[in-house]
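Only a single protein chain was left out; the remaining protein chains are all shown in position.
The block that comes next holds chain A.
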Amino acid sequence: MENENLSYDKALARIEEIVNKLEAGEEGIDQLSEMVKEAAKLVSFCKNKLRMTEDEIKQAFEE
């Protein structure tokens, strides 16, 4: 999960997958807990990535 090469789109897809699984509620509590943690991490990764992208774009246009 700490993979730096993870793309935004894959991360997002994984988040959606986790949400679906959570909504289905078919997993055991341990797995659920793991998935939630993963999703939270992924969300923060994505948010971070978005912020970074925004900064890069801003920088790019300012140059």
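In this section, a residue touches a chain if its C-beta (ideal position, glycine included) is under 8 Å from a C-beta of that chain, and two chains touch if they have at least 3 such contacts; residues count from 1.
Keep in mind that, in the parts below, contacts and distances are computed from a predicted model.
Visitor: Given the choices "YdbS-like PH domain-containing protein", "Exodeoxyribonuclease 7 large subunit", "Isoquinoline 1-oxidoreductase, beta subunit" or "(2Fe-2S)-binding protein", state the protein name listed in UniProt for the chain not shown.
Guide: Options "YdbS-like PH domain-containing protein", "Exodeoxyribonuclease 7 large subunit", "Isoquinoline 1-oxidoreductase, beta subunit" or "(2Fe-2S)-binding protein" considered; the missing chain's recorded name is "Exodeoxyribonuclease 7 large subunit".
Visitor: Residue by residue, what part of chain A touches the chain that was omitted?
Guide: Touching the chain left out of view, chain A contributes residues 12, 15-16, 18-19, 22-23, 25-26, 28-29, 32-33, 36, 39-40, 43, 46-47, 50, 53-54, 57, 61.
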